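Some notes on the structure that comes next.
The chains shown are only part of the set, and none of them has been moved.
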């Protein structure tokens, strides 16, 4: 147990020492969202219709890109091997890693999203839904993505492969979250969607660490 | 350091095949108090593989490894508390300081910071506690990882090439530390291409002798 | 009963047994596939009456629906085989799982292509973001993901395990994906384009469809067996029984 | 029989293009799936027999 806490501390410390780890996804998020008006149509009325979806797609891509590095360094420098040697459960590790990943990707994105909403003329009523959906949805992205990261930890150019593996699994989150924001924007209820996201989160918390743990073991008992 | 029941690790009939090649066959080994074993053999003989099997990290083999009479996988978390495994890789993060790294490496045993600082001093890293490891040389980084040997209370050490990147003084220090540990009733299993001249009671096992006949 | 399961398990786990027994099955499977396809296609293409709405374009159904059904079953089978491999370490299961992926992806592709082509005369467009179409597309991506992961891993063994884990994660997700996509679709878009409203089909339309479905399943089994046999030949190449087999 | 002539059969009442295109693509994909294992099997057997021959040749010398 003490190792779990120590790992949590250490990974947060690492993120603090390498600001790129959390700043880069944030910048990417901003830039993807900023590219949209340029590519499509900068008319605010038009933007306000698509802004929720665009912000969510940007958040999803930013999360995805930051996932690649999740386990790679740990595999390469032997940290993961030491974890395995410690006899501590890999389930706990997988959970901690996903948690840390969320803290340095999903959480900043969530906090940043209102700014993007402003840039993309998000309807006023939808801000709360956007933040809420990101707060509940991005942990699911981290958890699911961590499975992919664990699977591809030993693979050379894992980045794109990871996207291929994980994007289809992200679809339910995307659909429900975007729909929550959209409905909030046209003044409708969105409890159902957020509830569904919550259910997904609960499910992901229980199940994905098992898959991650299995994948990690596979990468380690080579 | 001594555990309640006498420490006993038995390996019987280990066989391991990699890429269609049999590395070793019917390998037997017993490790009890005071044992000091060096695995020898050329590159690719299977030393690391065997060491990882004995450490309970590799499950891809035939035969069995028993700890205190039980299958290793059944009592793995007990076993993990009683043996220290150091692999090829130092598990040292470049952007953390020496002390922060050592703290994580020994987190399992919850040691006091004062002890850790003493250990760093003993491996000649006094004054480097708060230096990020990327500013340390390769040998110094290994020393951070080796400082564990001074503070972690496990009877069995499993060390894979621990002399890597150490200079002469470092090698001498490590050999002496190993001797002390063994004479205090500890056990060590080690691989090294380096001859351990200064260690009494050393048993050298050449893995090639356990390899089956090679068919041309 | 238990004993019987156990022997079956041991036999299935034995590549040699599988190789020998399928040797005897193959002719039957080939015959069934050929006859089934001949009867089903001739009946469906030439004898079934034209649809009162869609005219003759509906004849695409005889490949579209079997392919769609089999590709979904294939994913499930792949995941089950993967699970068997992960739990019982049965090598044969890993080989079967690996072999199913490209076959399943092929049928998925067939369903997508024929569906898209069918859409043109009936809906006037190649593609709409209908729930069923979308989830089929995602299924194709899942297949591709499993194949890519298998290929990317350093050792084959690791590839088997990794793709088995991924397939299992995918299986948990498939119902979620399907459900969410359907729900999303009904929210955004009134279902103007239904795949079919299922009127009771004319038996002359229905029977060839059933024949084609059965045939496709058999044909799928045949393909899986053929590829698995190749895997066996490769992996067991150093065993004496393979050497003997080749010397004759 | 739904069609009175072969050309009518081919035309499929204006939908010939769609029907035959889907059947054609399906035939291609199916053909690939049949050919792949067959070719692979031939290749495997060739490799095996070559290796066996090589091993036999080397056998007396060892």
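For reference, chains read A, B, C and D in written order, and residue numbers begin at 1 within each chain.
To be clear about the criterion, a residue touches a chain if its C-beta (ideal position, glycine included) is under 8 Å from a C-beta of that chain, and two chains touch if they have at least 3 such contacts.
Remember, predicted model here, so these are calculated numbers, not experimental data.
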Composition by chain label (entire complex, not just displayed copies): A x2, B x2, C x1, D x1
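Assume only the chains that are shown with their structure count from here on.
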Chain whose Cα mean lies nearest the overall Cα mean: A
Whole-Å gap between the CA centroids of subunit B and subunit D: 55
Subunit C and subunit D, separation of their C-alpha mean positions in angstrom: 17
Subunit A and subunit C: spacing of chain centres that average the CA atoms, whole Å: 32
Residues of subunit B whose C-beta touches two or more other chains: 60
Subunit A residues touching subunit C - in the complex, by the definition given at the top: 144, 147, 151-152, 154-156, 158, 161, 164-165, 167-169, 171-172, 175-176, 179, 196, 200, 207-208, 211, 214-215, 218-219, 222
In the complex, subunit B residues that touch subunit A: 52, 55-60, 76-81, 84-85, 87-93, 95-96, 100, 103-105, 107-108, 110, 132
Partner subunit C, residues of subunit D touching it in the complex: 1-3, 9, 12-16, 18-19, 21-23, 25-26, 29-30, 32-34, 36-38, 40-41, 44-45, 48-49, 51-52
